[in-house]
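The complex is shown incomplete by one protein chain, all other protein chains being positioned as in the whole.
Letters A and B mark the chains in the order given here, with residues in each chain numbered from 1 onward.
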Amino acid sequence: MSEFDQIFVTLKHWLLGQLANVVPGALLPVLSALLSIAAIIMVFATLFAIMTILERKGLGRIQNRFGPNRVGPFGFLQPAADGIKALIKEDLVPRAADKVVHLLAPVMLVVPALLVYAVLPIGRNMVAIDFDAGLLFFFAVGAASELAVFMAGWSSRNKYALLGAMRAVAQMVSYEIPLILSTVSVVMITGTLSPVKMVEAQVGQGGWLPAWFVFTPWGFAGFVLFMIAANAEANRSPFDLPEGESELVAGYFTEYSGFKFALFFLAEYLGLFAVSGLGITLFLGGWQAPFPALEFIPSWAWFFAKLLGLIVLFIWTRGTLPRLRVDQLMNFAWKFMLPLALINLLTAAVWHYMPPGSPRWLVCSGMVVGPYVLLGRGLLAGKHVAKRIYRYAE
Amino acid sequence: MLGEGIIKGMAETARNFLGSYVSAERLTTVQYPEERAPQIENARQFPFLVFDGQDPIQGLRCVGCQICEKECPPKCIYIVKSKDKRADYKGQLQLYPATFDIDLSVCMSCQICVEVCPFEAIKMDTAYELSTTDRFGGLLVNKTQLAKSNEHYRKIHPTDAAVSDTVLAAEVAKAQAKVKAEAETKAKAAAEAKAKVAASAGPQPAPALTV
Partner (left out) sequence: MTPAFLIIAVLTIVAAAGAMTLRNLIHCALAVAVAFVGLAAAYLQLNAQFVGFAQILVYVGAVAIVIVFAALLTRGGEPSSEAIFSKTWFAGLGVTIAVLGVLTWAITRSVVTQRETAPAPEVTVKQIGDALMTKYVLPLEVIGLLLTAALIGAVIIAMRDEVKK
């Protein structure tokens, strides 16, 4: 492997080697962990800053506006200005709020969002902890954020905040099921819960395509389901009812200001990156280059390139789709996502037991497309889908 | 089929995104401090006091009648009447405002003060960059700051100013006509009185020339 590929691993080892001369040996594992943590926080916080400006500019262009273009060249220093603004703003806490819970909620939200990065392989040999049950860890820690959202909404003593929290929790609980079910197919095929081993299972080429799971019928369906569920988990448009500005001010973080408000945003985006990173690991071949000829580009660069691609996709959908209603949201989760995710498990099993070849492709593609079309027909059957006529406007 | 609309929508937004880099007509944003959108004539922001002639304070049309102060819905006008009187544009003796303040932070640009003023003395300005660094004193606008010339009014609201000018001209003409008529009746009365006196006093002296 090229040295460039392992540059960060080597750097860390060198640093630890230097530190070993100064500190007692018992402290070294702690220091090693701290180094990884610092790297993760720095890299993903920077990515958060980059994404906010990309998102604002992208959405602006989608709506034929300029987007922020004042701070720095082409407005790219806007996140710095926003960060300073968040830091120097007055920190308001409502008088009736539950002070302790109100303070703890943003912290409780950011901590799990950062913890999940521990099991994401962001490059060759670049994973903070190689858990055997890494995937389980990811979902277990991620589930803790629901409680934090509830704490934020409840402690604010604000009806909008509480409504937002109720919506958010209901949505996150509902979409967690398709999210986990869509990953189970990968677990079934690879026979492991460790993200590192899952990436290794996608090494090589299958025909002219890389052997990534997204290039199989069940993998493609799983990836699409996963991304939709991830979008909902991150409370992003079109699933942004918990913080729908037009109805709930800002949802569960209505009563937060200053840096705590920024923390909510940070947690939301960190969660988005984490779940996208998991999607890359599970379906898009992790840190691997698509073709052997491209392997001179280091593995971590591939990971972040894929991550940026997914981020662009998220921004694009956010700029396109309008917000759903609560009943539509729940119907979509339970009547569309869940059955498809369950059928996808079956497809993965069929794929596993059939010998490789075109019959396998045909059968599995049919198992994916058939239910999709039928379910789509069934759900749209009784619906009157037409251009809306406004009685008073226009 | 399900999902068709989403694809169409994504294509549309992608077209917008790319198009905004290619064609400039798509971007309707006016980059404010450098560029400004042209103002329409009926724009209104904050009242000002109209003055005639050269001296802003001496030439104020306002007579301190306090109608606008009473009518202003948020009560942001504060007027103190003068003790003495001075001649207005018609040459009539009138009071004038010793103090005339408007609180910019309270004014809601409703233009009611303009509608009720019987003297064409207060009008709406179109200037909108009114921010100051002092949020108390800086937003309390006094007589000197409020005074703007009639030329300024003609420039920002030509149509309205023309109407206002005709009204005032008519007023002046009426006043002059009245003065003239009064003078004539007075002269007539004087002449008649004299004639009476002369008639009763027998022999007449030479008639006195009156203007």
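One rule holds for everything that comes next: a contact is a pair of C-beta atoms (placed from the backbone, for glycine too) under 8 Å apart; a residue touches a chain by one contact, two chains touch by 3 or more.
It should be emphasised that the depicted structure is a prediction, and the values quoted were computed from it without experimental measurement.
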item	value
Selected residue (touches chain absent from view) among A:V43, A:V169 or A:V249	A:V169
Touching residue (missing chain; options A:I50, A:V71, A:L136 or A:L375)	A:L136
Which residue of A:L35, A:V101, A:A349 or A:V363 touches the chain not shown here	A:V101
Touch residues of chain A, complete complex, unshown partner	98, 101, 131-133, 136-137, 139-141, 143-144, 146-147, 150-151, 154, 166, 169, 173, 176, 191-193
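Operating definition for what follows: only the chains that are shown with their structure count from here on.
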item	value
Cα-centroid distance, chain A relative to chain B, in whole angstrom	61
Contact set on chain A toward chain B in their complex	58, 61-66, 316-317, 319-321, 372-373, 375-377, 379-380
Chain A-touching residues of chain B, taken from the complex the two chains share	1-3, 6, 9-10, 12-14, 16-17, 19-21, 26-29, 31
